[in-house]
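A single protein chain has been omitted; all remaining protein chains appear in their positions.
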Amino acid sequence: MMNEIVLEVKNLKTHFISNKGTAKAVDGIDFVLRKGETLGIVGESGCGKSMTSLSILRLIPSPPGKFVDGEVLLNGKDLVKMSNEELRKIRGNQISMIFQEPMTSLNPVIPVGEQIAEALRLHQGLSRKQAWDKSVEMIRLVGIPSPEKRAKQEPFQLSGGMRQRIMIAMALACTPEVLIADEPTTALDVTIQAQILEIMKDLQRKIGMGIIFITHDLGVVAEMCDQVGVMYAGQIVEHRDAKDIFNNPLHPYTQGLIGSLPKLYEDQEELQIIEGTVPSPYDYPEGCRFAERCPFSTDICVQKEPSLIQYGDNAKVRCWKYTNEWQDSLAKEVLKS
Amino acid sequence: MFLFIIKRLLQIVPVILGVTLVVFLIMQMVPGDSAVILAGEGASKETVEQLRVDLGLNKPMHEQYISYISNVVQGDLGNSLKNNQPVLDEILIRLPITMELAFFSILITVVLGLIAGIISAVRPYSYSDIGVMVVALLGISLPSFWLGILLMYVFSIKLQWLPVAGWDSTAHIILPAITLGAGGAAIVARMTRSSMLEVVGQDYIRTAKAKGLAEHVIIYKHALRNALIPVITVVGLQFGSLLGGTVLVESVFAINGLGRMIVDAIRTRDIPMVQGGVLVASLVFVFVNLLVDTMYRVFNKRIDLN
Partner (left out) sequence: MTVNTSLVNTVDLVLARKKIRREKRRLFFSTLGQNKAAVVGGIIILFYISLTFLAPILAPYDPYAINLQDKLQFPSWTHWMGTDDKGRDILSRILYGSRLSLGVGFSSVFFGAFFGIILGLVAGYYGKWVDTIISRSLDVMLAFPGILLALAIISALGPSLINVTIAVGVFSIPLFARIVRGSTMEIKQLEYIDAIRTLGANDFTIIFRHIFPNILSPIIVQGSLRLATAILSAAGLSFLGLGAQPPSPEWGAMLSSGRDFLFSAPYMAIFPGLMISVLVLGFNLFGDGLRDALDPRMKK
């Protein structure tokens, strides 16, 4: 089944300019999100995945953040070119976000029901009463008992898990086409995490929205996602069907990530660890950004930056290893030594 | 909450005792024989001795202190040396005037300070922000008595819009209240600005933006409510220096309030009057602080999550 494309991001670049220089936090991201599909974006902290998600709705604080290049197409319309006024009609309405920190992402002095209801009044033109009723209904939908009472409470009276459910209720209140979830379960303990993921999947089936799921947790990817984009140093280095990436990771970085997962049924001597450190976003190397840490690195990897190439039918990878140039480069190196 | 107030009330008991002790010690610090001073100039030896026994000044200090406290509790703050009238009567005439002045001043402090602070914080580092902050810096640097004289010169003498001095009509309140409130307004403006800028960087403001809310809703509904909480404490503290400031401003504008009463009493060495005035002003301050503390706690409970 090929669903229609709802969100398309092309060559997105967001940089941060300070007196230390320019940090290329998001440096040329491309992806496509289809209706009803979940796209996972994985990577270590600092790889730019959160900045990517914030860039989509232009939520990067500026300065120091600066949009440099790219397009963000929602049903073919470019969000980048929109006025603030137009964009506000999209935020929280067609595209919603859930943030990582349920503790601090809700306004501490406003009842949670009102925090949901205000978006409903704004985007759906509901009356105060209608919006409140819908808000209570949403709180019920995300599985919080006695929603009428909870809606009137302020965040400090709710547990962390409940607050994240409120965030979900808030994000989904206007039945968005796209939900961006930035590490929505990281701050929660494992049982609550599972419940929250279940709620999200359930609501996705009901509403049919596309989800961009940002996480550093490959286990969550396996559970939630249809597609995965692996991010490294501001770029996507591998784009796959989620079911393939665990069996047959292409990019050496992805291989490293998956190798570092403990496996339940295999007798492992030790976990693999990727050696070395991520290059500084202020000063990326000329060639492949992973070359310094890569066991397959050759001359060409250090000299030229690889592009995201098609591999097979439904995989993309940013690596020289799958090109003829790399074979040549390797051959030369072997001959020299 | 009720328990908290009870606890705070119990906590201020030692503070009040300490304040009375300091006020009591003023009398002891006066060089020379208190009885001679209290009897006034030209009193005969017999009168002085009679007074010493009457007031218990021949007793040990701790006994004198205890009787001072018990008098204070009964509302007896002693008699004025000038006219032998009860100090409390005079204070009860003067205090309402000072409280009225303080009320309008704090109103100016809060309203002017908040408006200026918000203007600043909405567009940080813009010309309007820099302008407001420069004025605020001047506001905390100008001596209130000088500002009062300047205002009086411009608005009363040159423009003749407002009365020069006194305390008879609403028009009389304007200049003193501005004079007394200006310094506090400057501090509140600076605090509101920094507090707003801090709040604007919080996660929940990002959530509000992601919801698609308009900027003015984000500022006035989501940011301001949170930013005001630390400002409450500052306003409370300002009330203290404001009460102290009444001393100067009442002198500048010839207002017969408590502050001016204390200054006049110091000039005429009317010690019981000074003691009574300082004691009452301090008690007012202690209770205003209690009120502010309670308010802060009510609002802050929600913030202090973890």
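By letter and in written order, the chains are A and B; residue numbering begins at 1 in each of them.
One rule holds for everything that comes next: a residue touches a chain if its C-beta (ideal position, glycine included) is under 8 Å from a C-beta of that chain, and two chains touch if they have at least 3 such contacts.
As the structure is a computational prediction, the values presented were derived from the model and not from experiment.
Visitor: Among the chains present in the display, which ones are touched by the chain that isn't there?
Guide: B
Visitor: Touching the hidden chain in the complete assembly: which of B:L81, B:A223 or B:L242 does that?
Guide: Residue touching the chain left out of view: B:L242.
Visitor: Of the residues B:V30, B:I66 or B:L291, I need the one that contacts the missing chain.
Guide: Within the whole complex, the residue contacting the unshown chain is B:V30.
Visitor: Based on the whole complex, identify which of B:I157, B:A171 or B:L291 touches the chain you can't see.
Guide: B:I157
Visitor: If the hidden chain were put back, which residues of chain B would touch it?
Guide: Answer for chain B: residues 14-16, 18-19, 21-23, 26-27, 29-31, 137-138, 140-146, 149-150, 152-153, 157, 239-245, 247-248, 251-252, 262-263, 265-267, 269, 271, 274-275, 278, 281-282, 284-286, 289 touch the chain left out.
By our rule, only the chains that are shown with their structure count from here on.
Visitor: Using the touch definition from the top, list the residues of chain A that touch chain B in their complex.
Guide: 54, 57, 59, 61, 88-93, 96-97, 99, 101, 103-110, 118-119, 122-123, 154-156, 167, 170
Visitor: Would you pull the chain B residues touching chain A in the complex into a rising list?
Guide: 201-204, 206-214, 217, 221-222, 225-226, 299, 301-306
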